[in-house]
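With one protein chain removed, the remaining protein chains of the complex are shown where they sit.
The chains carry the letters A and B, assigned in the order they are written, with residues numbered from 1 in each.
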Amino acid sequence: MKRKIIAGLLSAVCIVSLIGCGNTSSPMGTEENADNSTSEDTATDETTATESAEVSDGGTTIQFWNSFTGTDGDVLREIVDTYNKTNTKGNTIEMDIMPTDSLEEKLPAAIASKTAPALVIKGNFDTATYGENGIFQSIDDFFETTGTDKTDFSDASLEALQYEGKQLMIPMQVHSTFLFWNKDLFEAAGLDPETPPATWDEVVADAAKITDSSKKIYGVGFPVSGAPCYFDAMFKSNGGDVVTENGTASALDSEANLKTLQYIQELVSAGYAPKGATGADTDNLMLADQLGIYCSGPWLVNGLKENEINFGVAAMPAGTSEAAGVIEVQGFGVTSTCSDAEKAAAYDFIAYWNTTEVCKEWSLRNGFPPYLKSVAADTEVQADPIVSALSSISEFGFTFAPGVSAANQINADVLFPLIENISAGNDCQTELTKASESIDELLSK
Amino acid sequence: MIKENKKSEIAFKIIKYVVMIALFIIVLFPLLWLLINSFKTEKEIIGFPPTIIGTKYTLKSFVRIFSNIPFAAYIKNTVIFAGGTTVIAVIFDSMAGYAFARLKFKGKNALFMFVLLTMMVPFQVMMIPLFLESNYLGLLNTYPGLILPKATTAFGIFMMRSYFSALPKDLEEAARVDGLNEMGIFWKIMFPLVKPGVMTLAIFHLMTNWNDLLYPLMMTSSTRMRTLAAGLALFVGEHATTYYGPQLAGALISVTPLLVLYIFFQKYFIASVATSGIKD
Partner (left out) sequence: MKKLESIKRYLNKPSRIAYVFLAPSLIVLLVFAIIPLIASLIISVMNMNIFFTDTSFAGISNFIQAFQDGRFWNALLNTVVFVVFEVPLQIVIGLLVANALTKTTVFNKVARSIFFLPVICSMAAIGIVWSILLDGNIGLVPYLLEKIGIPNATFFRDVKTAMPTVIAMTVWKNFGYTMSILVVGIQGISTSYYEAAQIDGANKIEQFFNITLPQLKDTLGFCLITNTIGSLQVFDQVYVTTQGGPQYKTETLVQYIYKTGFSQPYNLGYASALSVLLLVVILLISFSMYRNMFMKTD
């Protein structure tokens, strides 16, 4: 009797695993296609759905992940929709926007289970990690395959996205942090609405006047997480740095950086900056007419326009040293587990994006500085006050920790917590030493 | 003496109603606030000073949640996952509960201990191997992969066991005399008799799986396979979307189906919780 039960159990397990294995051996990307073919049908008829998705009218459906959770995501969505309607190959891009953290959390699991999207947008900080782990494939053949003019790209934008000499991603946008200011709040505080602060000292003076705690109006914002790394630029503009030039050791624990941290701490403790606010919190303050000065990225532009905020954009303020801004390049990466058909569709969309027309639309509507020479030369782009302000990037931009594979982790796991801790009132020097040690530890790995 | 008691009883009554009405406000207000703010414009949601009743109402947040994330797919997935799991788990739990309650067989105690053991192990402890196993079996991002691991629970087996145990003795003997086979006895005689138990258990499974976060979060890497709770949680989080309106609209849509069911099946909702405390 007992033996029979065990045999029964075993055979049942076998059946379960056989059903399972059947699925495993199905071609890569089956799931995505099955799910995407039509949004209404269920994934139960996977195989048929796959075939129809691959063959019907020659088009391919691919998944496209990115973190454009800001107001610029709406513009991106429109561009993707236009591509889906107009592309001659019948391709469909299914875009999924999720917070950076979620993307970082989900992508490796998706790669491991071979259900990853074909197309992903990541930044130049991620090239080392994504190249090393084999999440992205090298796309050196992109220009040849699609006939896209390589010489139209600025060299810096291409180089930032290379890994071990190979093109890992194709540029999608270039940006830095800029100083946004709310003209109405400046005026209400008796300041000249057309003169943004040019130095960090002026930021304090203006912030003090703008702040009105009874109305929850803050002078300036220093988010403690989920924001661009404005602090790297602050360190630099005050003569400090995060890692040594050769990228092997921490340069964080310096007098200059201590002053920068104390500066932030004083602004927070004086109530001129919201305490412990995240990037999204601070963005919302800016969008709600509650924040005077904010160093953030161009993705704010679309939202500020939509919420009818009377704002201006300028270069980052200068400190004891020259003004600085971290240049970040976002690029399209193609995942290593996608099929040839998916890769072709991904290439087609990347090529579509990098036409003068589409890049120009992106620049004009969101204020992103152009990286295609043909867009930069466009008269309409040059005439746009926001884009031209943002294009000053070429004068003060620098690349953060070039070639350091832990660059992203340094910002996310060390520097943001550092800002959070000192904003909460912890001792700046203690935190600085601690953070510096953590950076050394990351660099030694 | 008795008069004093009367007095203090009146005092208690007053305190009770005051406290209860305060609690009403604390419990109901956030839910009503959710309802109102889902229809407010973004500008009014984040505007300062905050308002309770807005001035302009719009469906824009709802439009946004459907266009920003594959929200329609989340709804479909949640219905299939929670619904499918509920149907299957109720059947499996009832069958096992029936066997433990009414049938004599070898190894009953050992098998019962086995079920007991699985009840002691929290899901979090086995979530990583479960993820790897599902990946290996090719079940990740599929409906069977979501449903199968949840297709039975030790709790459900216990619950159905106690419902079946409470039925009068010799029921099945009479049926056997009438010539009904064992399957027939279960399906035609016993199962219909524990209908309240089945309803209660169904609500229990539906509620747990509909609202479950960690499990679907882990078992779905493809965005199109996510459930409402997991999809919403990934849509917000700390490093979140700038817009609050769509988050609220999504939250409202995700809680509505269960709230509607609650209106009709309130008894079973409360029983699904309460029986767990009593029957043991």
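We adopt the following convention: contacts are C-beta pairs under 8 Å (C-beta built on N, C-alpha and C of every residue); 3 or more make two chains touch, one makes a residue touch a chain.
Every value quoted in this text rests on a predicted model; they were computed, and no experiment measured them.
> For the full complex, can you list every visible chain touched by the one that's not shown?
A, B
> From the list A:168, A:220, A:277 or A:386, which touches the chain that is not on show?
If we include the chain that is not displayed, A:277 is the one touching it.
> For the chain not shown, which residue from A:124, A:290, A:307 or A:392 touches it across the whole complex?
Touching the chain that is not displayed is residue A:290.
> Can you list, in ascending order, the chain B residues touching the missing chain?
1-2, 5, 8-9, 12, 16, 19-20, 23-24, 26-28, 30-31, 33-34, 37, 45-50, 52, 91-93, 95-96, 98-100, 102-106, 108, 111, 114-115, 117-118, 120-130, 132-133, 148-149, 151-152, 154, 157, 172, 181-183, 186, 207, 210-211, 213-214, 218, 228-230, 232-233, 236-239, 244, 247-248, 250-252, 254-255, 258-259, 262, 266, 269-270, 273-274, 276-278, 280
> List the chain A residues touching the unshown chain?
Against the left-out chain, chain A lists 5, 8-9, 12-13, 16, 101, 104-105, 108-109, 111-112, 133-134, 213, 216, 218, 224-225, 274-278, 281, 284-285, 288, 290, 409, 413, 417, 420-421, 424.
We take it that only the chains that are shown with their structure count from here on.
> Rounded to a whole Å, what is the gap between the Cα centroids of chain A and chain B?
Here the centre of chain B sits 36 Å away from the centre of chain A.
> State the interface residues of chain B toward chain A in the complex, per the touch definition above.
Going through chain B, the ones touching chain A are 42-43, 46-49, 67-70, 72-73, 76, 80, 106-107, 131, 135-144, 148, 221-225, 234-244.
> Would you pull the chain A residues touching chain B in the complex into a rising list?
1-2, 16-17, 19-26, 31-32, 35-36, 39-40, 42-44, 63, 65, 69-71, 73, 77, 94, 96-102, 106, 109-110, 112-113, 115-116, 215-216, 225-226, 278-280, 283-284, 287-288, 290, 303, 307
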